[in-house]
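Here the complex is missing one protein chain, while the rest keep their positions.
By written order: A, B and C. Residues from 1 in each chain.
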Amino acid sequence: MTLERWQKMSEWPMVVAALLFLVAYSVQVIADLPDNEGIWADEVVWVAWAVFLVDYGARLWLAPNRRRWFVRNLHELAILALPALRPLRLLRLVTLLKVVYGRAGNALRGRLLVYVIASATMLVYCGALAALDAEQNDPEANIKSIGDALWWALTTITTVGYGDHYPVTIVGRLAAAGLMVAGIAVLGVVTASIASWLVESVSTETAARAKEVTDAAVAAIEAIDEPLEDQIRSLSDQMARLTAALEAGRKGDS
Amino acid sequence: MTLERWQKMSEWPMVVAALLFLVAYSVQVIADLPDNEGIWADEVVWVAWAVFLVDYGARLWLAPNRRRWFVRNLHELAILALPALRPLRLLRLVTLLKVVYGRAGNALRGRLLVYVIASATMLVYCGALAALDAEQNDPEANIKSIGDALWWALTTITTVGYGDHYPVTIVGRLAAAGLMVAGIAVLGVVTASIASWLVESVSTETAARAKEVTDAAVAAIEAIDEPLEDQIRSLSDQMARLTAALEAGRKGDS
Amino acid sequence: MTLERWQKMSEWPMVVAALLFLVAYSVQVIADLPDNEGIWADEVVWVAWAVFLVDYGARLWLAPNRRRWFVRNLHELAILALPALRPLRLLRLVTLLKVVYGRAGNALRGRLLVYVIASATMLVYCGALAALDAEQNDPEANIKSIGDALWWALTTITTVGYGDHYPVTIVGRLAAAGLMVAGIAVLGVVTASIASWLVESVSTETAARAKEVTDAAVAAIEAIDEPLEDQIRSLSDQMARLTAALEAGRKGDS
Partner (left out) sequence: MTLERWQKMSEWPMVVAALLFLVAYSVQVIADLPDNEGIWADEVVWVAWAVFLVDYGARLWLAPNRRRWFVRNLHELAILALPALRPLRLLRLVTLLKVVYGRAGNALRGRLLVYVIASATMLVYCGALAALDAEQNDPEANIKSIGDALWWALTTITTVGYGDHYPVTIVGRLAAAGLMVAGIAVLGVVTASIASWLVESVSTETAARAKEVTDAAVAAIEAIDEPLEDQIRSLSDQMARLTAALEAGRKGDS
């Protein structure tokens, strides 16, 4: 079995595992379950983790050059092996995004905007979850419900930042940092898409004008061709008649 | 009667209905009237709603393919059928924007900027109204007058977000989310317009230089044409004289 | 005397008046002088206003079509006639910016950036002055010193908006609105300048490649010219020799 075949086969099971993980983690965080009640959600999280581990192992085993694959996918090992900080587990969901993006062939602008909206929505949700998980049991925190967490994530990714809610723990602030950087990227892609759309119309016009002048050049070139060939053909005919006349003259002489 | 004819005929009545609705709704929200005093405003709102309903029904009836029209205009049905949350009624004003934008044929950059300013102004006003409607009767809210609401909407759409006023209800936060997303779009369009204006001057220069070299090419091509034709014409003349001389010679012989 | 001559002549006096006005107004606001002590500053402000009025009158008098000039310069009349709100007097400083910008011929990108920085600096200073003037004597305000006002103006124009200082009066909030809109414009110009610089390098490359292919075309065209002309010339020579031979033959015959 090759690596490509495995990746194609494991695509949908991985998406299902990632979604199950997201649902279970959401339930754990939003309901803020005590340890004895949330056991089923914890079990789902561990099962999803096991699925990710099996996939990692299989891909490492099937890689043509295992050492190189290991070095190039060190970040995946880090994501798998970091269960100490529960919110960081959400990073495993990159798997999900990778599948969604892998579907699209080339990066047209329209599609780019769809990706940005999808990524931004997912970032807001995951950022809110991660911050809520980190903050809700801190006595000094002010992000205590999923509603407040989502609202805070939105004000952060749009760089509005009212300051009515803000993280106070280190993990919460890391989630905020991710959202802020994402916000700048989102703003960049939105602006760039509009700019490129405006520029394209200008560029298309330029290209059209360029095509116009070159077409004129080609027409001018083709216009030479015909009259010249005609003239030379008539010259050739005159010459042939002249030769015939001469031959006839010589025959008449002899 | 066709769908196009109906849409042309209903254009101005719809604009009037939308404006009446906006005025009545503004009065309701800004004055924060008790239920027994604001009856006339409520009636205007319902009349405007009835006009929107009639327009929706007429367009559905006149559509060539009703099932497809229904599926493609599901969002209009949602906007019509959601009177539960009063602020969402403002979404009906998209009608107004559609009419204004429909007037302009093609999207020149200058016009784009005008649209953005018009849309941003309307968004700030409607966002402020919606947030004020949702917040003003909440005991924990801090957006209590139309002045504060407009100020809050402005700090939100520009992503400044001082945090001296912010929504605390779900509907108010939804209005804020709309303003934030609009703010990013506004920033994008402004930046893109300036960028495209700067790029266009570069592009125009590129096009001018391209035209220059192609003109040189066309001139070179045309320069070939004339001397060649002259030479061939003189060749032809020489040939004719030669033929004439030969004929004269042969006549002299015979 | 023509309008152009007057505008050229009055340029420097107007700049001096604008600067004097700015200094006197700054002293009035920053020192927060009681009415009896700041009389000299008030007098300077009124003298500057008189200078602006004379300039307005002279330009209206000298305009070729007074009615059209009046309609087109209605905003200048508004700026002159609005002494009710003291901070709005700062709008008269547009005169200053007009002179500075009028010096520069065409809008190169580097110059654009210089303008943006100069305008942003002036906006921050004037915005801070206007807000301080409006806020400092309001009991609920929190912008009470020129230092806080400048700091607040900076956090506003960069859209950071901490919320440690914010205006509470209507005039202060209008100044803030101006700063926010300016902030978006500044961001737009900065981004657009960088984008256009990046795009230009790509565009220049495109133009260079276009020039290359067109040069090849011109060379190809010129390459046709020479051999063809040579061949036709040799044909012509052969023809001449042939004609000579025939003439000689005929002479020999006769």
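Here is the rule we go by: a contact is a pair of C-beta atoms (placed from the backbone, for glycine too) under 8 Å apart; a residue touches a chain by one contact, two chains touch by 3 or more.
None of the values given here were measured: they were computed from a predicted structure.
Peer 1: From the list A:Val16, A:Leu77, A:Ala118 or A:Val181, pick the residue that touches the absent chain.
Peer 2: A:Val181
Peer 1: Among B:Gly127, B:Gly161 or B:Gly178, exactly one should touch the missing chain; which is it?
Peer 2: Selected residue, touching the omitted chain: B:Gly161.
Peer 1: Touching the absent chain: which residues on chain A qualify?
Peer 2: Residues of chain A in contact with the hidden chain: 109, 112, 156, 159-163, 166, 170, 173, 176-177, 180-181, 183-185, 187-189, 191-193, 195-196, 199-200, 203-204, 206-207, 210-211, 214-215, 217-218, 221-222, 224-225, 228-229, 232-233, 235-236, 239-240, 242-243, 246-247, 249-250, 253-254.
Peer 1: List every residue of chain B that touches the chain not included in the displayed model.
Peer 2: 159, 161-163, 191-192, 195, 199, 210, 217, 221
Peer 1: List the chain C residues touching the unshown chain?
Peer 2: 147, 151, 154-155, 158-164, 186-187, 190-195, 197-199, 202-203, 206, 209-210, 213-214, 216-217, 220-221, 223-224, 227-228, 231-232, 234-235, 238-239, 241-242, 245-246, 249, 252-253
FYI, only the chains that are shown with their structure count from here on.
Peer 1: Check B-C or A-C against A-B and flag the pair whose interface repeats it, over half of the contact pairs matching by residue number.
Peer 2: Duplicate interface of A-B: B-C.
Peer 1: Could you grab the centroid distance between chain B and chain C? Build each centroid from C-alpha atoms only and quote it in angstrom.
Peer 2: 27
Peer 1: Residues touching two or more other chains, restricted to chain C: which are they?
Peer 2: 159-163, 191-192, 195, 199, 210, 217, 221 - these are the residues of chain C that touch more than one other chain.
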